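Removed from the display is one protein chain of the complex; every other protein chain stays in position.
Think of it as A, B and C in the order they're written, each chain with its own count starting at 1.
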Amino acid sequence: MKFGIVTFPGSNCDYDAYRAVVDELGAEATYLWHKTEDLEGVDVVVLPGGFSYGDYLRAGAIARFSPIMREVVAHAGRGGPVLAICNGFQIACEAGLLPGALVRNAGMRFVSEAVYLSVENEGTMFTSQYEKDAVLRIPIAHGEGRYVADATTLARLEDNGQVVFRYCDAGGSATGEANPNGSMRGIAGIVSAEGNVLGMMPHPERAVDSLLGPADGKLLFESLLARVAV
Amino acid sequence: MSKVAPRPGDPRITPALVAEHGLNEDEFRRLVDMLGREPTFTELGIISALWSEHCSYKHSRALLKTLPTEGPQVLQGPGENAGVVSVGDGLAVAFKIESHNHPSAVEPYQGAATGAGGILRDVFTMGARPIAMLNSLRFGSLDSARVRYLFAGVVKGIGDYGNCVGIPTVAGEIVFDDAYETNPLVNAMCVGVMKESELITAKAEGIGNPIIAVGARTGRDGIHGASFASEDLSEASDAKRPRVQVGDPFTEKLLLEASLELIRSGHIVAIQDMGAAGLTSSSAEMAERGEVGVTIDVSKVPVREQGMTPYEILLSESQERMLVVAKRGHEDDVAAILTRWDLTAAVIGEVIAEPVYRVTEGATVVAEFPGSRLVTDCPRYSPEARESDEIVRLRATDVTTIPELPEEKDPLWTLERMLSSPTIASKAWAYRQYDSTVRTNTVIGPGGDAAVLRLRGSNRAIAVKTDCNGRYVYLSPRNGAQAAVCEAARNVACTGARPLAITNCLNFGNPRRPENYFQLSEAIAGIGEACRAMDTPVTGGNVSLYNESPSGAVYPTPVIGMLGLIDDIAHVTRSTWSMDDDVIILLGELLGEVVGGARSGLGGSEYLSRIHGVVAGEPPPCHPVLERDVINALLECIREGHVHSAHDCSDGGLAVALAECAMANQDRPVGAEINLAAWSDVALREVLYNEAQGRIIITVPESSLGRVAAIAVGHRVPPMMIGRVRSASRDLVIETAPGRTLVAPLDRLAAAYHGAIPAIMDGSAESAAVLEQAAVTTV
Amino acid sequence: MKNRAYRIAVHIVPRAGLLDPQGNTITGALHSLGFKHVRSVHVGRHIVIETEAPDALQAEASVQQMCEKLLANPVTEDFEITSAVPL
Partner (left out) sequence: MKNRAYRIAVHIVPRAGLLDPQGNTITGALHSLGFKHVRSVHVGRHIVIETEAPDALQAEASVQQMCEKLLANPVTEDFEITSAVPL
């Protein structure tokens, strides 16, 4: 199985995602330059973190017009998995791959720290290897990570089990204090209605090597690998 | 030589104009003598920049020459954009620190951001990929609204820039003291890695090779920034506001990728950042290093604004620009790489055999210097050095006679007050705004004694930290500078790293005042002595003079950026306690080594400053050779696998260090029982808060005790067992005299330590102003 | 037909009803600076575009398109375009 990691001009977690996939998962990965229109037959597309166009105007607003995004949207339309992390999540929302939007953190400041996440739906192709109600420790690093959507969208997300990760405390409770950016309902990650596009603000690719801290992100990648192995 | 005539419209060269350019009469005579004629306006601008303190080091060069710069590990010493040392396995580390004090005083957000940008470029132009940033900051007291604005703006500027480029900011220090009230210090350090074979220098070579301007277009920003950085901060600086430069981290990221690609491509021979004094200094320095001539045609430089004069183009400090010497015939390959990254490249000149530095505007020569003399004719000064009487008096103060405050009857009050001193308190308010984990190399990020970064493709890691206690240097410059080197070394050693080399940023006042020049020369002597003892050569650095404001010079602040090497990643050691029942050992003398009769008291301590508002006394004596012994003892214990945690004692002394070991890790506070009753004949405040150097707190399992003691003694270091970790306890309990204990609840210590800065900054109007003004995106 | 240059300002504001931390923070800061009479503050973007078009109407229409396509996020923002001013 092959991961294609998109490099926008200001991407900077493309490298982290590549190393995670290749070094820690032992899977195959390739970088996809944003100006190309060829996904090179990859199975999973990763929209990585970073500041695609300096995040000028709005994070992700300009990147969604990159030539490669047409192909990414088509890939998603065919049911292909897309893992959109941080800036990737912002781009995915701007591109309409996921509902809602990510706006400036409620505290207005950039927040870099390790947070706790509860796995709210372990039935997705991204979370199948996690236990039910697992609590993960994963780094965040963003200034525009507050998830917002209208009431109807939120209700639909909740009803369909599309809320995959929620910010919580060490014990797994989604308290207001545990929410680092003011996201509505503490939402940290959602999947598309079809279940094949995951957007999340925390960085699972930074949590795969126990040398650097808890490796709680590893099972996310392993879930994807397990799916294709079936 | 060509004929150079004044350009129509240029101002006439008058004594007033010369003075405005910061040249004194003697310097102007040198210039006329070098040219054999009156300079043109453009030439005056060029020289004003090149002979500014910032570019020429005219007051410090002679002193800097005394520093040790060699060692088997050094691949590139001072003189290039950054120093480079070998770290084994074919890998090399490039690192450098630089100041951006004056720009940050005027416009904190952009000043700090462009400071970060500049130092990044210094590192990647060596061929190294930046992997970490550090920052060393000094501000006045947070009681002042202006200081809160500066602090909030600087932190946001550093964060926004580094975060966007994608380089983790992993360590630093922040000190608050009235001495920095209107003249904050903003020093940024960058660390990069490369294969040894990828090292490239900024030496113009190869007659006929094209000189190419790369990156952002040239605008009118920051013209005269270099000479601005060389003047006292005064009311007049306010009028110079349009000189601020605006950073563009997105373009920097493109430039970073494009430059590394260029360097690896083999199409270029040299690359250099256009930093202070922009095109002028970058081209002159490249020519000087290569001992060749250059000619630059300013009309070919891509500009941002219409009607820019040669003077403006040459002196612009627009950010995110590079100067490249390419191989002849490879211009198109260079352009192709830049186009891929949406950057522009323009051939603007050529390397020539004739030993001149020539600037043309189209066919007209607008400036020309005999190349070799541009640099050699630069004035050098060794002004008078004399210690100020006032400081001699301050140092001689007997601080033991200062009476205790009534509140100090409650020792917990004092400890909480110490921990909530903004200088000691947790800096998480700042570093939470810095992405510290991007690039996934950060083994220990901000919050540890030093940051640790793994080196991919190797089992090794590096440790980095900046340090300097300006108060010590103020009271005793030579000793204080030694202490700065030793503290930085101790900090990296506490993570398991062997100190390898340093970079330094010398922040001092106006060198023409004898008391300031005295401090500068003593401090440099102290750095040299400590580095020789520690075997850490100086690979580069930066001098920032004229750090003054109407209220006087800042504390002399020679910030040391230390690089350490961990040979085996398994040796990485953390500073906070974790294992129950571990024995707590103090390596080093609790009251300091007694050498020549002098023992460490409370002189120059944070205790005196914070509790009594006093800056006086003899600061703790630093003995670099003893420091090296302590470090060697620690490293041997770590390598043998005995050490579960190591934390150095510095600001705030033993009590603060113990409290940090217990509760700096907010996820997992751990209690302990400490017994200091053996020192009950010494005043308690001296026992708890003296800042004796050369002390490290370690924890080891019971089973290691004998071996650890033997190793320490083998290095002539006294190991003192002072307590036990009690992981189930919620208190730090210190027996201060037989039967007398200080019971410090961890949650109260944590509230003081972690809550102090947020309590001041969150919700402050200045903080809000920064967040609002600096909003790139506003929704 | 010959183009001429126009300047058009666009205001992009967060949709009413969305939590506005920036506005709230500034309101608080203004109060603490003594501007007690401030009731509320809302912050949006002020984008000034200089563009060429055959006439003011077409300039405005093209800016309208820019807003719809790029400048405003339809999920969270409303925008308003001021009249084109010939340069």
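As a convention for this text, a contact is a pair of C-beta atoms (placed from the backbone, for glycine too) under 8 Å apart; a residue touches a chain by one contact, two chains touch by 3 or more.
Please read these numbers as outputs of a predicted model, since none were measured by experiment.
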Note: the excluded chain touches shown chains A, B, C
Among the options A:Y53, A:F110, A:F126 or A:F221, which residue touches the chain absent from this view? A:Y53
Which candidate, B:V246, B:V347, B:V625 or B:L705, sits in contact with the chain we can't see? B:V246
Against the chain that's been left off, what residues of chain C make contact? List them. 3, 5, 9, 11-13, 26, 29-30, 33, 35, 37-53, 62, 65-66, 69-71
Absent-chain interface as seen on chain B, which is shown: 106-107, 109-110, 216, 219-221, 241-242, 244-248, 250-251, 304-305, 318-319, 342, 765, 768-769, 772-776, 778
Taking the full complex into account, what residues of chain A touch the chain not shown? 53-54, 56-57, 62, 65
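By definition in this document, only the chains that are shown with their structure count from here on.
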Chain contact topology under the given definition, line, ring, star, complete or other? complete
What's the distance between the Cα centroids of chain A and chain C, rounded to whole Å? 30
Centroid of chain A to centroid of chain B, CA atoms only: how many Å? 36
Can you work out the whole-Å distance between the CA centroids of chain B and chain C? 41
Where in chain B do residues touch two or more of the other chains? 771, 775, 778-779
Scan chain C for residues touching two or more other chains and write them down. 14, 22, 25, 73, 76
